[in-house]
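A protein chain is absent from this complex, but the other protein chains hold their places.
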Amino acid sequence: MAEPPAEQPGVPDINKRWVRVTGTHGDFVLFDFTIGDPDLTVELILPFPAFLEFCATNHAPATVEPAAQAAYERLHRRSWTIPLPQRRPGGASDRLL
Amino acid sequence: MTYQLTIEPLGETIPIREGQTVLDACLRNGIFIPYQCNHGLCSTCKITVLEGEVDLGDASPFALMDFERDDKRALACCARPMSDITIEADVDIDPDALYLPVNDVVGTVVGLVDLTHDIKGVTLEVPGDGLPFQAGQYVNLTVPGLDEPRAFSLANAPSKANFPELHVRRVKDGKGTGWVHHDLKVGDKVPLSGPLGRFYVRKSAANPMIFIAGGSGLSSPKAMIEDLLEEGWSGPITLFHGVRQARDLYFDGLFRELEAKHGNFTYVPVLSESDGTDGWTGETGFVHEAAIRRYDGVFKGNKAYLCGPPLMVEASIRALMKGRLFEHDIYTESFLTKADDNAKRSPLFQAI
Partner (left out) sequence: MSIADKSTAKPRKLGLKERYAHLTRGLGWETTYQPMSKVFPFTDYEGIKIHDWDKWQDPFRLTMDSYWKFQAEKERKLYAVIDSFAQNNGHLNITDARYVNAIKLFLTGVSPLEYSAHRGYAHVGRHFVGAGPRIACQMQAIDELRHAQTQIHTISHYNKFFDGLHDARHMHDHVWYLSVPKSFFEDACSAGPFEFLTAISFSFEYVLTSLLFVPFMSGAAYNGDMATVTFGFSAQSDEARHMTLGLEIIKFMLEQDEGNVPIVQRWIDKWFWRGYRLLTIVAMMMDYMLPKRVMSWAEAWEIYFEQGGGALFEDLSRYGIRMPKYHEVASKEKGRLSHEVWATFYNYTQATAFHTWIPEKDELDWLSAKYPETFDQLYRPRFEYWKEQSDQGKRFYNNVLPQLCVTCQIPMIFTEPDDPKTICFRSTLYKGERYHFCSDGCKDIFLYEPEKYIQSWLPVHQIYQGNCGGATVPEVLNWYHMSLGNDNMDYQGSPDETLWNEWTADRHKSAI
């Protein structure tokens, strides 16, 4: 395999992806999906199992906004066999790295 | 260590402690910067740092982009001072706001009176500068045994800053109001924090004023009207006070007196449960219906101040809007109990 190109300043790395859960709706998870750069963010919605599959496929670490935490955990308890994405680090930090 | 924080375009300078956020310092000093999440996620409180250095704190990269950081933008809820600073914020220049700092004081109970069968009047004494406020604002009162303070509007005219007056209606099973009704005694010391809130009279607009109060929501309008009449306001002022029965009216005598003395003041008490046997000859029905009758359904050109339970406030907003008075001229103070505020709202209205 060829060497990956040296990272250019300011060019987003499309292999870096993040997910931030913003809410839930019934069995659906509402979340922001980011590729490479916070500017490149899109709001998405998926059923809970599809959401977990999506995070795994994209190797995207997930954080959960505090306001969505309780509802999100309820969804998770209902499908307890699937591992919960990483919680938001304690405190007010929303940094994903 | 304390620094100086200057807020443009107001030109106000306030103290800010090391480690205190810009938003907290502003709110503590009566300067309202729009904010929502209060922890660096939503970017509602975005400001520009014109002079000095701040620590940007935990502002989310989503809410504050890299190029914005380069452009000296910051989120007020996360930014902490590293020197004296000057910021520019998207604050509305409100000629009517006094931007009074929030003080923590201790008041001594000097008066306890039953205003009605379920509303207690509490008068406190605060020595020194007292508790300066703008008529319409409220205080937070610390209740023993409760984690969160309870909010009560100030009912005295601001000229009596040493004697804050609160009207407390007993809420069924309410811990805070139960304490006021059953446990509070003359001579007790009560910690207060205030003034708070953006409900005050817009004196810079010369429009006639309509006050609509429901139940113990009379406290703010009482302070506002006493303040206006004391300083000789000559424009028309109409107060509607809606209660259930005649026994729920209070300060009825005071307002009738003021009405006799000031030709520009009209007082309209309204009973929603008058059964015809109480000898009541005044207005009946819901308070907003009385307002519609008095104004023939046309409210355009007035400024309206609404204070009371959410249902009354909503019904009044609908009546006023039907009479062509809109968000820009309507000010509300709705007292919410814990159960309220679940209703889903769209972003169509911000202030009402």
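Labels for the chains are A and B, by order of writing; each one numbers its residues from 1.
As a working rule, a residue touches a chain if its C-beta (ideal position, glycine included) is under 8 Å from a C-beta of that chain, and two chains touch if they have at least 3 such contacts.
This is a predicted model, so every value here is computed, not measured.
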Can you say which of B:Val91, B:Ile292 or B:Met312 touches the chain missing from this structure?
B:Val91
Would you indicate which residue among A:Trp18, A:Phe33 or A:Tyr72 is in contact with the undisplayed chain?
A:Phe33
Omitted-chain footprint on chain A covers residues 10-12, 14, 25-26, 28, 33, 35-37, 39-47, 50, 54, 57
Hey, which chain B residues sit against the chain that's not shown?
8-12, 65, 67, 88, 90-93, 98, 317-318, 321-322, 324, 326, 344-349
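Here is the rule we go by: only the chains that are shown with their structure count from here on.
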How many Å are there between the centre of chain A and the centre of chain B, using C-alpha atoms for each centre?
40
Any idea which chain A residues touch chain B in the complex?
20, 32, 34, 38-39, 41, 65-67, 91-96
Can you name the residues of chain B that touch chain A in the complex?
37, 39-41, 57-58, 60-63, 65, 78
